[in-house]
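Let me begin by handing over the structure; questions about it come next.
All protein chains of the complex are present and in place, except for one that has been dropped.
Each chain carries a letter (A and B) given by its place in the written order, and its residues are counted from 1.
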Amino acid sequence: MTPIHLELTQPPAVRAALKNRWPQWLAQAGLLAGFVFTILIGLFGPAAGNANFAVIAVWIAWWTALKLVFIPLGGRAWCSLCPIPLPGEWLQRGALLGPASRGWGLGRVWPRRLRGAWLQVAGFALIGLFSAVILTEPRVTGWVLLGLIALAVVASLVFERRAFCRYLCPIGGFTGLYARLAPLALRVKDPAVCAAHTEKLCYTGCGAGYGCPWGNFPAAVRDNAYCGLCFECLRSCPRDNLAVSLRPFGQDVVARAGARLDEAWLALLMLGSVLVYTAVFLGPWGWLKTAAYSVGSPAWLGYAAGFGLINLGLLPALFLLAVWAGQKLSGSRRSLRAAFAGQARTLAPLGLAAWVAFTIAFAFVKFPLVWAVFADPLGLGWNLLGYSADTAWPDVSAFSRLAQAAVLALGMYGAARVAVRTADRVRAALPVIGFCLAATLGLLWLLIG
Amino acid sequence: MTPAALSRSRALGWAAWLAAAILILALPWPAFARTPADRVIRVEGRRFEYAPGTVAVNMGDRVTLELVATDVVHGLHLDGYNLTLTAEPGQTARLTFVADRPGTFRFRCSTTCGPLHPFMIGQLTVGTNDFFWRAAGLIGLAALAAVWGLRR
Partner (left out) sequence: MTRETLARLILGGLLAGALGLSLAAYGLARRDVIEIHGRMAEAGGWTPAALDATVGQPLRLRLVADDVVHGFAVGQMDWPAINLLPGRPVETMLTFDRPGRYTFYCTRWCGLGHWRMRGVIEVAGPGAAAAPAGPPLYVQLGLDLDAPRPASAAPLPEGRPSASRGAALAVEVPELGEPRGESPAAVWQALRAQAANESFDDAELWEAVAWLWRSQTTPAALAEGERLYAANCAACHGEAGAGDGVFAPELAHPAEHTQMGAGHQTQAPTAFTDPAGMLGVSPAVLHGKLIRGGMGTGMPAWGPVFTDAQAWALIDYLWTFQFDYAASP
């Protein structure tokens, strides 16, 4: 049975719209201007977090859209619009839009030792330690955004291609891991065409398009994790051998070979983070919130230690135990390391469902804040969109708990399927399924218990 | 089995799973009848928590909620019942309602009280939180269905 496969770039108009650089570029340039505005408001706008455009637009509007829309449906679709790498990339190319001129930068190759997702694991953990401050303090949000764009510029000037996106961006690690579940994919149509084509313009670049900024050779791309949907290969390929397609969900998740240990750690960290965040931000425990917020205090050191211990110690240990038990139960001969990395793919549907459920818990309740800051983006007391604090909002709690239960059940279904398919035998998958069930029920209890 | 029979039995199997899911969600929950009581529940609001943070009442109770702010102005909005209170230190806010909807409901601060204000949350359980157990059952069922679907 061939899976359903719908080529979106079949209609010439769609293909032309993607091959033309302007539509994407205009969207990116507009978002960059919005990003600059956001940084300005973060640094100089209202001091109260929930009235500051930067805090609300980034941590409620964008962060929610990313998890509820972009990643589940489009994988790395946000990356195709993201403004953060643009200034660096433009400097690197010496051009905004046109063919590359001399450009600046050293063009170094990214160090072999730093490849993989390890830096993203560190970055994501670091964000976790400071999340209570980053999420609520406009100035900190402003500095973090500014820091990200500065880091991206430096990375572009020192290294070749999009080193920042591929190896440094903490959100990129998050997005890439869960992008494997998305139905949207940019792939070569016929690998034979690529094999016969000796110039590999998709990698080296040509007048029509740059060489893959993500350092991929498109014919070798098997999953969504590291394709940033920048569409350069679609433009550069002289044979029109690339297509954007829709497929069923979760096609890229199962990999019996080639699963990587760094991705397993990233997946565990992201699962642990959502559990910790739910407990801290949505739980009834004020001391936990205060500890997470008081950066530098003894309480915060305790929180940081707990965060590290749970995410980098306890959770990986439990997962390893589950994998080991599965190996024992089924008498598998796979190395524990390979089984650990392979079975960790289970955490993709589980983790995404967890993040979606966590997001549902506050996104709808806090939506009026989004309206309010868009009505008064500078915090000057404007009301551009007819916002009123007295508007009665529909009570979304009944709907959102139903949605949370459904999403978590769906995630559990996906996780159990991946667990079985990445294990040697069904029996080997059972302990891992048990681990997933425990994590999901734990989150369910934190959310609606 | 012929391929047609196989696909028919699969379809039947999925229908059974679906039926089980609906059953889990819709099955009547045994309710233990208790005489409704009048209850006064005093909740202290301080940055950024309620004390107590979790409150339980029985179905049908007449609940008087007293919100006492102990540092700055705080609010309390109760999900599900759509009630809002605002209290200032020295001015306790009260309201009375009949707890006629079962389940666990979050209440959150509705007056900006500092950086972590959006996360100042407590919970009220009326009767039993049967939805949690139904959802847990649904999640377990999803795991079973996944394994069943991949059986060889």
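Operating definition for what follows: a contact is a pair of C-beta atoms (placed from the backbone, for glycine too) under 8 Å apart; a residue touches a chain by one contact, two chains touch by 3 or more.
All values derive from a computational prediction rather than experimental measurement.
Remark: the omitted chain is touched by one listed residue; of A:4, A:33, A:192 or A:438 this is A:33.
Only one residue in the set A:98, A:238 or A:258 touches the chain that does not appear here, and it is A:98. Across the entire complex, the residue among B:13, B:36, B:60 or B:114 in touch with the chain not shown is B:114. Touching residues on chain A toward the chain that is not drawn are 21, 25-26, 29-30, 32-34, 36-37, 40-41, 44, 46-48, 50-52, 95-98, 378-381, 389. Seen from chain B, the chain kept out of the figure touches residues 44, 68-73, 88-92, 111-115.
Here is the rule we use: only the chains that are shown with their structure count from here on.
Distance between chain A and chain B, defined via averaged C-alpha coordinates, is recorded as 30 Å.
Interface residues of chain A, counted against chain B in their complex, comprise 48-51, 132-133, 136-137, 280-287, 289-290, 293, 362, 365-366, 369, 395, 397-398, 401, 404-406, 408-410, 412-417, 420-421, 426, 429, 433, 436-437, 440-441, 444-445, 448-449.
In the complex of the two chains, the chain B residues touching chain A come out as 46-51, 53-54, 79-80, 82, 104-106, 108, 112, 115-123, 129, 131-132, 134-136, 138-143, 145-147, 149-151.
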